[in-house]
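Every protein chain of the complex appears in place save one, which is left out.
Up next, subunit A:
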Amino acid sequence: MIVDKHGSPLSSVDNLKPDTRHGMILYVEDVSVSFDGFKALNDLNLYIGDGELRCLIGANGAGKTTLMDVITGKTRPDKGKVSFGQQIDLLELDESEIARAGIGRKFQKPTVFEALSVFENIELSLSGDKGIWSSLFHKLSGEQQDKIDEVLQTIGLTAEQHYPAGRLSHGQKQWLEIGMLLAAEPRLLLVDEPVAGMTAQETERTAELLTSLAGKHSVVVVEHDMAFVRSIARKVTVLHQGTVLAEGSMDEIQENKDVREVYLGEEEA
C-alpha cells in the first residue's frame, strides 16, 4: 500500500506523517526474533509516547540492540507488529524508507562519514529528496544552509565544520552523529549508548542535549551508564531475555523486586 511496485516509494513515504492522535508514536506488539533458536526478543511489547524521553536498560543480550534493529528495519521479526504512529507499518519498509519516514538512529559505535567534512556529514543528513538525480544536480538552499548552521551550533562543532569528520575526537563524533540525526528532523530518535567513551563533562552536555530534544522529538535511549540514565530519564524500561521486565520511573525500577534480582542485584554483587 505504501510502496508502489516500481520502486519509487519516495514521495509517498516522505509525505506520510505518523498518526499520533492516541498519543503514541511507536507501537511494538508481540514481537519475537530468534537467531538459530536463540530468542533475542520474546513476545515483546513496547509503546513510546509522542514527545517522550525513554531509557531502555538491560544486561548484555537482553535484546536492546535487536529491538532497535527491528524498529529501523535492519532485522525482520519472526512475528509481531511494529508501527510508527497508528498507521505506518514499519515491517513493510526498508531501512532507508524508515529513515525518511522520520525515525533516526544513532549506532552504538559512532558512525560518521570520515572522509567528508563535518559540514558535509550534516548536509547529507538533511531531510529532503534522497534520489539519484536530485543529488546529482543538488544546490544548497539558504534554508538548508541555515538548518546546517543551527545543527552545528546545537552540537557545538561550528568551528570544526570544515574538518574531515575522521579527525574528530570520539566524543565529537558521537555528537556529530546526533547532529546528523537532528538534521533529518526525525519524529523519533533511537540512540544507542550515546555516552560510551565520553568524558564526564561530555556526558553532562549529552544529557542536556537529549533532554532538550524531548518534547519536539520522541527519544529512546539505550544506555548502560546508570548515573546517566538517572540524570535524564523520566521513564525507564528494563529488558530481560527479550521481554519487558519492568517499566516506570527510575525510583520505581530500583524498588522493583524482579529488577533487583536480575539486573541491579548482579551489579551490586
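Here is the rule we use: a contact is a pair of C-beta atoms (placed from the backbone, for glycine too) under 8 Å apart; a residue touches a chain by one contact, two chains touch by 3 or more; residues count from 1.
Here is the rule we go by: contacts and distances are computed from a predicted model.
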**Message:** As a check of understanding, state which of "Urea ABC transporter permease subunit UrtC", "Chemotaxis protein CheA", "Mercuric transport protein MerT" or "PorT family protein" is the UniProt name of the chain not shown.
**Reply:** "Urea ABC transporter permease subunit UrtC"
**Asked** Looking at A:39, A:81, A:170 or A:205, which makes contact with the chain not pictured?
**Response** A:205
**Complete:** Contacting the left-out chain: of A:24, A:48 or A:184, that is A:184
**Message:** One chain isn't shown here. Among A:158, A:199 or A:249, which residue touches it?
**Reply:** A:158
**Message:** Given that one chain is not shown, which residue among A:16, A:55, A:112 or A:198 touches it?
**Reply:** A:112
**Item:** Touching residue (missing chain; options A:124, A:196, A:226 or A:262)
**Value:** A:124
**Asked** So which bits of subunit A touch the chain we can't see?
**Response** 72, 94-97, 99-100, 104-105, 107, 111-116, 120, 123-125, 127, 130-132, 135-138, 153, 156-160, 162-164, 167, 180, 184, 204-205, 208-209
